[in-house]
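Let me give you the structure first, and then I'll get to my questions.
For this view, one protein chain was removed and the others were kept in their places.
Chain IDs A and B follow the sequence of writing; residue 1 opens each chain.
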Amino acid sequence: MLRFISLTVEDFGPFKGSQTIDFTSDDGVTFIWGNNGRGKTTLLNIFRYAIYGKFQNRRGTNVNLTMLSNRESRSEGRYGFKVVLRMSYDGEIYELTRQFKLRTGVSRPTKNDDYEQTVYLKKGTAILSSEDTDHILKIIMPEQVARFFLFDGELLQEYEELLMEDSDTGAQIKKSIEEILGVPVLTNGATDTAAVLEAYTNAKTRTAQSNKQTEQLGSQIATLEAALQGHNAELERLREELTQELGRKSELESEQNQNEHVKALLAEMKALENSIAEKKARREGLLSDIKNTTKDAWKGLIGFRVNEILSDVEAEVKVLEDKENSQKVAQHFLKEMKEAASRKHCNLCDQDIDDALILKMEERIKALEGNYGGLTPEESGKLRTLQIRKATLETMRYPSSKERLEIYERQLAAVTVEISDDERKLKAVKEELEKHGDIEELSTSMQNCVKNLINCLKKIDNLKEGERQEAEQIANIRSSLATLNAKLDKTATGEDMVRARRRVELCEMIHNIFEEGIDAYRNNLKSRVEKDATDLFVRISNDPDYVRLEINDNYGLAIYHKDGGDPVPLRSAGFEHVVALALIGALHKNAPLRGPVIMDSPFGRLDPTHKENIIKVLPSLSEQVVLLAYTHEIDEQRARETLGSSLKKEYRLTRQTSFYTRIEPNQEVK
Amino acid sequence: MPMNKIEVEELLKVLEDIRAAKYPEIPSELIQSIVLAEFENQDNRTEGSIITRRLIDDFLRQSVHEG
Partner (left out) sequence: MADLINFRLSKKANEVAELLATSGYFDFAVTAAKFALAYAIKYHFDEINPATYTPSDSDGSNYGIGSLDSDGQIAILLKAIYPDCTTPYLYARNLMVFGLLKIGERIENEGLKSISAFL
């Protein structure tokens, strides 16, 4: 894993001169205490600057670097700043130096161009080339996953979005999560093996084209393959552009937040987008209820016919059974009569029978034997079959699912209407926003920014639609190709075709391993993240009623109550923090990428008990944890007692002047 | 280029399970090599795809012989 050994800052922000924080190489927690305005957040951003060469303000936008050098140093004639981060990774020691300094020949800077930024990375004692530096930095802490290593309370709040479908922020966080968990290794593998598969499929098609027997089919396939390639490329392009636009959108939005008018509109837009996302999720839920119902709806549908046939069968059975029964009754009666005739005495009326009567009786017996002869062998067989059929039909009298479906459909219709209402409102808000691009009271740059944002939103809509259309086309071509290839496989028998086909088959298998691996790995990860996050959550939340977190497809975590039922709705901001921390801890535990966690005042509006519980689990979040906190945000003494030997170091940011903060080891620590 | 110790055992295990159960004709080492190439070249997609292509080409050359 990646571990920070020390950080040296020189003339950066409030940190005048050269100052160093030493982290220990032992597992554990480092506290850095500082009051508001002393530079805690700057310090968090300095870590980010060291690794990525960018410095972000509170709203996440990049800051002009010339503004970051220490004011007092500047007045003393020292311009620019420097950061040195020493790290260990995979048994090697690295030293990363990033410096923002005056260009040679400049002594008093007047413009940005007077500065230059340099970066170099030493591995052991050797300085690496700039490509290697770049590569190593991207491997040990890719920028996309920075949010799990370097964060503050505000960033934690964003994790709420993971619980919503279709949320852009949520989608970005999901991407980051998959990044840290190593999913791109598989998706890249799937993409690359798909490309190889495509190449071998094309080779097979060429073989088919060069063969008289399959020439025509081969050409048809080749045409479709070329079309497919075009659409795939277009889809890829659209996706890339969309990612870029989404990034641009959040930049423009944060820029816009400074303007009150626009801010209100943006908030409304965001609220509507969230509401739409939530309703779409509800619609998805209803559709899946409907699908579950229609799965067995056929049984209810045949119920009517089954009943009708059943009553016919029952009637037939009855006729035969009646015949069988009456024969039994008749048999008994005949037996009695025969006995009476032979004994010349009737047992029923206890009277003797005279010969004339006997003769009559014998005639009757003869006639009756003909009439109540019972079932013929065919009739018995038929009765047995009918009885089995009747029994089968009786088990098939399922109730109709019509009513249940009607309820779902009514709900579906209602939510669909709500979605289109919201979408209409959203459109109106966007139009309103558009007008703001021309409002005079806004500065020109603000107006431009609104216009850019509007264009950006339109572009995102168009890109999404384009993406959908391309995907549809691709699916169509794929299905035609599958049909043609199946035909080709049947027709082609030449040896070269057999080999070409075999290569494609093997390629398919390789590709399938990766393709199937993505889902399998995701599910596997999700259940491990869910379990670890639940462990942490239960320890922090300290609420015996909240027993479990459940992960969704976006890695959003819902809280479940011990009584079961639906997830706990309307979670407080404090609980969002707890859930987010539990998620981050679980991600670190399961990520191939591991590193220090550095957090700036992550406690938000938590009460003392929860704060203390968070302190308790800090050592479980990662092997190396650095906590930046203002004095009294947490009880220092309690925190020390809670952590015990897990607390390794403490520093305090102390004020020297308004523009000068010193980083001092805390004297109070043992 | 110095290579890092790769902490992708879980990921490999998932793929190996699928391979062994459904695609035993594909050698385990081939999948491993592709995963390593993709892991090491996350910042360089072109390189990752070139190596993957080469690995599969080599495998196919060995397993499907020209007549």
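Please note the rule applied: a contact is a pair of C-beta atoms (placed from the backbone, for glycine too) under 8 Å apart; a residue touches a chain by one contact, two chains touch by 3 or more.
No experiment lies behind these values; they were computed from the predicted model shown.
Chemist: Could you run through the displayed chains and say which ones the absent chain touches?
Modeler: So, taking every chain into account, the missing one touches A.
Chemist: Give the residue, chosen from A:L405, A:I474 or A:M509, that touches the chain omitted from the document.
Modeler: A:L405
Chemist: Sort through A:A271, A:L301, A:L375 or A:V538 and give me the one touching the missing partner chain.
Modeler: A:L301
Chemist: Return the single residue from A:K122, A:R206, A:K280 or A:R389 that touches the missing chain.
Modeler: Of the candidates A:K122, A:R206, A:K280 or A:R389, A:R389 is in touch with the missing chain.
Chemist: Pick out which of A:I309, A:I358 or A:A520 touches the chain that's been left out of the picture.
Modeler: If we include the chain that is not displayed, A:I309 is the one touching it.
Chemist: Contacts of chain A with the missing chain: which residues?
Modeler: The missing chain touches chain A at positions 287, 290-291, 294-295, 297-302, 304-306, 309, 385, 389, 392-393, 396, 400-402, 405-406, 409.
In the analysis below, only the chains that are shown with their structure count from here on.
Chemist: Starting from the mean Cα coordinates of chain A and chain B, work out the distance between those two points in Å.
Modeler: Comparing mean C-alpha positions, chain B is 26 Å from chain A.
Chemist: Using the touch definition up top, name the residues of chain B that touch chain A in the complex.
Modeler: Those residues of chain B that touch chain A are 1-2, 4-8, 10-11, 14-15, 17-19, 22-23, 25-26, 30-31, 34-35, 38-40, 42-45, 48-49, 52-53, 56-57, 59-60, 63-67.
Chemist: Which residues of chain A touch chain B in the complex?
Modeler: On the chain A side, the touching residues are 89-92, 123, 132, 134-135, 138-140, 142, 182, 184-186, 188-189, 191-193, 195-196, 199-200, 495-496, 499, 502-503, 506-507, 509-510, 512-514, 516-517, 520-521, 524-525, 590, 592-594.
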